[in-house]
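The complex appears here without one of its protein chains, the remainder shown in place.
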Amino acid sequence: MDVALFFQCMINGLAIGGIYAVVASGFTLVLGTMKIFNFAQGEFYMLGAFVTFGVCETLHLPYVFGIIAALLAMALLGVILQRVIIRYTYGGFFHTVLATIAFATILRQTAVITFGKTDSFMYPVVKGRLELGEIILNNDKLLLIFMGIVLIILLHYFLKLKVGKAMRAVTEDQEVAGLQGINSRRIFIFTMALGCGLAGIAGALIVPVFGATADMGHGIFVKILLVIIIGGMGSMPGALLAAFIIGLIESFGYQLIGSYNELALLFCMLPILFFRPGGLLGRPLAIPE
Amino acid sequence: MPLLEIRGLTKHFGGLAAVNNLDMDVNKSEILGLIGPNGAGKTTLFNLINGFFPPTSGETRFKGDVISSLKAHEIAKKGIGRTFQQSVLFMESAVLENVFTGFHLNYKSGLLSQFLHTREARKESNDIRQKAFDILEFLGLASLKDELAKNLPHGHQRVLGVCVALACNPELLLLDEPVTGMNPQETENMINIIGQLRDRGITIVVVEHDMKVVMSLCDRIVVLNYGKIISEGSPEDIKGNREVIEAYLGREGAGANVA
Partner (left out) sequence: MKAGNKIPFMTIALILLLLLPFIIRSNYILHLIIYVAIYSILGMGFSMMWKNRLISCGQAGFFAVGAYTSTLLVTRTDLSFWWTLPLSGIASAFFAFIIFSAALRAGPLVFFGMSLVSSFIIMEVLGTVEFFGGWEGILDIPSASIGSFFFYGKISNYYFVMILLILNIVVFYALYKSRIGRAWTAIGSSVSLAEAQGINVYRYRLAASTIACFFAGVVGAFYAQYQNLLVPNSFSFQLSIYVQMYALLGGLSHFIAGPIIGAGIMVFLPEYLRVANEYQPIYFSILIILIVIFLPGGILSIPQRVPWLAGKFGKKKEESVMVNE
């Protein structure tokens, strides 16, 4: 593998990793705070991409509006999912999971019927590439990495604010949080909105690079599942670390062993799980009763 | 040699030392009372002894063998049984079924013959079912054997908890607040039961807030606070100990049910 190819893989890996990191942190937020295993996270990502595409390509608005629209639309959809469906599932963890799976299926199948299964809808934002000698870096991917990192940093500081503290208090003990004057219902709604909104933003970011595809939601959901398992459920730094590791393994793996890379990924992850059952930076999380 | 030796046992939850460098012995065939205010670390100590939590440091020995590195199911096999502070039972199963399931460790026949339901396996199952019934009879639940555990009144659930714990033939039995929430009659019954178990040679450690029960039942009492032993001795010694009274009054105010 020569230097140029190496950097190519590196950039691809970081770009994918950044996307995983953003979607996964939204997922972890919801799982940690509300104990909801939101299967629709991947579909929110997919829909976010389509919203952005629609806003930019059809309405001819600037890309920034596309991102904001994706954030708001998915936040709203997440809250609807929580208030209209999840709230009414009494059967326990499995029943709630099934409800979100069903919701995800409805979103996905509707998108497949509307947009076709594998048609890609792309909206390029930046063109050109950076050439450093042999090394060629595509600007759009660099932008994606940059945006991913900015988002993660923003999220990090955001969670240090008062809202973030309230979210942690609710995570630990709803009753105690209630005594401190925190309205946990409002925190739940906010968490759901933020978690799903992050998926929407990630979708918006992917539109200029790979485009929006109706069946891309499930694939990314599986990957972020792997990310949070390996990173340690409920651990935000763990999720970020795992997201980039998995992104890099995928991109280098694809270059080195072609289509066996997914299998290689699985078997790389098993020893980690075996020797560190809590993931890289977490501890085993129990299924909520 | 004491039946159970605890040396330097420590358990941290985050910054909190729930059990802090604890040394304690349990002698064979005694009833040891473990008391202390809420949050003193009594349940955590049980969880450490029976292997639900790995200790942060320190060790426990049972009949001379180190058990603090073992898993809960291995410790059960060594002969330590326990009950829970909340009634933890196989709620959807019938009473007899609960005890029967508890006999998991007593099977001699292999898994294959179990699976094929050979004559021996069936006979063994029936023997064990009989043994389960004997335990129910001994503790006075035989007439309720077909009732679902979740439908039992609270007092009976606590007794059933003891029955299930007895099913793994424990030499040491850890009882976490066995009479909490019971009426005087049920309490009386439970005290009798615990006495009879000791007469059968089972060593018992009992956590209890009801001082009358502790005083009348135990041979020896250990008082915990903030994960440490603050006092230890016969019921008479403990009754007159200022530190103990303060530990209770200091945490719980005048309303505590201290004798």
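Order of writing sets the chain letters: A and B. Residues in each chain are counted from 1.
Following the convention adopted for this analysis, a contact is a pair of C-beta atoms (placed from the backbone, for glycine too) under 8 Å apart; a residue touches a chain by one contact, two chains touch by 3 or more.
Because the structure is a prediction, the values reported are computed rather than measured.
Touch with the chain that is not drawn comes from one residue among A:103, A:123, A:210 or A:252, which is A:103. Within the whole complex, the absent chain has one touching residue among B:48, B:67 or B:89, and that is B:89. Although one chain is not displayed, subunit B still touches it through residues 50-52, 71-73, 76-77, 81-82, 84, 88-94, 96-97, 100-102, 104-105, 107, 111, 114-117, 121-122, 125-126, 129, 145-146, 148, 164-165, 167-168. On the side of subunit A, the interface with the absent chain consists of residues 37, 85, 88-91, 93-99, 101-103, 105-106, 108-110, 112-113, 218-219, 222, 225-226, 228-229, 233, 259-260, 262-263, 265-266, 270-271, 273-274, 277-279, 284-287, using the contact rule stated above.
The working rule: only the chains that are shown with their structure count from here on.
With each centre defined as the average position of its C-alpha atoms, the distance from subunit A to subunit B rounds to 46 Å.
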